[in-house]
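First, the structure itself, so that you have it in front of you.
One protein chain is absent from this view; the other protein chains keep their places.
And then chain A:
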Amino acid sequence: MWKETREREFGNIRPNLFSSRISKSRVSSIRLSNYKEIVSSHRGSVNSLQVDLTEGRYLLAGASDATVAVYDIERATDYDGGGLIAKHKSLFVVNKQHEHGHKYAISSAIWYPIDTGLFVTGSYDHHINVWDTNTTHVVMDFKMPGKVYRAAMSSIARSHMLIAAGTEDVQVRLCDIASGAFAHTLSGHRDGVMSLEWSTSSEYVLKSSSTAQSSSAKARAPQKKLANGNALKPHAVCRISSQVKTAKQRSHPGMLSSHDRATGHYGVVTGLKVTEDGMYLLSAGSDSRLRLWDVESGCNTLVNFETARLQSSKAIQMAVSQDSSLAFVPCMTTAKAFDIWSGQTKCTFRGHYENVNCCWYDALNQELYTGGNDRQILVWSPSKSISDEVDEWRKEQAATVDQDNWSD
């Protein structure tokens, strides 16, 4: 920081290089936060975490006890440790008691990308609910054919308001918030869809992964180009299907046959994450493998990620740092940071007592949020040099306790 500030002042380094260097050095030093704690309001495993994309201030968490909560990560509710440790309690919680609350576990909770006025939850009770954040009322409800594993909205979409939903069903459904109906069903998988992601480069491209164990080829489903506008028009659907075909044939014919098995996943694909620039896709499988795919060509980049055991029964939520250099992956009870280009483990985050389900990387503060089966949400942040002061405070505390004992 010191050096960079000086270089920037002299005009030796470009300001964007300054910010990326600082972010990089900060993210490489993240540890369990010594100044920020989130007081979890959940009584079940935390399955989904997301900080809103507009203000970068509100953390949305969905948990297995059908609760969904929002935390303000900028403004602490109270302080501990002599004012040095900020505690963040939830701003509100929606649980089973709520009149429209989900009955079963919430598998994913996502913000409406344009503002914080809406958020979307998908649950094992076969429902996707759209909530008004201010009133915590359900404004829209989509009934799905099976358990919802994952819901996703495009962060860059300007012309559609579609929620893509992966369920037990083989088809991916696109729920249109604008009309309240299903805009599309996308066929291609042969089993339920565990994970899906919108492309970050084109608002009409969606990536999904399936639980189909029979075919590894399906592990990375091809791009599906969706036509803009009214999806009920038959010609639009035709165009989609033809494009899917051409895409398949041109870019990775091997994926459809058994030729190219080695590069896919054996088993369930449990997680997908697109890099910030939309050029690469990271996938995690129940075979405990991570693979990095070039989105445009559909080829495996053959980055050899260090082996780590991955949770195989449940979908996991991975995160990628803003400059696409680090991937944060839940690995059983730990979360690991991998260097995306070399596949090496850069850092292991130990702190959860049980399996970690989800990671969210907050690029603004270079902080990592993880949620696990131990019902905790942990904050990992670049450390502040306040340890000595905390010690001092503890000493003081101890001293006062001692004094009390003596005076008694």
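Just so it is clear, a contact is a pair of C-beta atoms (placed from the backbone, for glycine too) under 8 Å apart; a residue touches a chain by one contact, two chains touch by 3 or more; residues count from 1.
The definition used in the following text is that contacts and distances are computed from a predicted model.
Novice: Could you tell me which of "serine C-palmitoyltransferase", "Phospholipid-transporting ATPase", "Protein YIF1" or "DNA damage-binding protein 1" is the UniProt name of the chain missing from the displayed complex?
Specialist: UniProt lists the chain that is not shown as "DNA damage-binding protein 1".
Novice: Among A:Asp176, A:Glu276 or A:Asp374, which one is in touch with the chain left out?
Specialist: A:Glu276
Novice: Would you indicate which residue among A:Ser90, A:Ser324 or A:Asn357 is in contact with the undisplayed chain?
Specialist: Selected residue, touching the omitted chain: A:Ser324.
Novice: What chain A residues would touch the chain not displayed?
Specialist: 1-3, 5, 8-11, 14-20, 22, 25, 35, 55-57, 74-75, 84, 156, 200-202, 276-279, 294, 296-297, 323-324, 339, 341-342, 364-365, 384-386, 388
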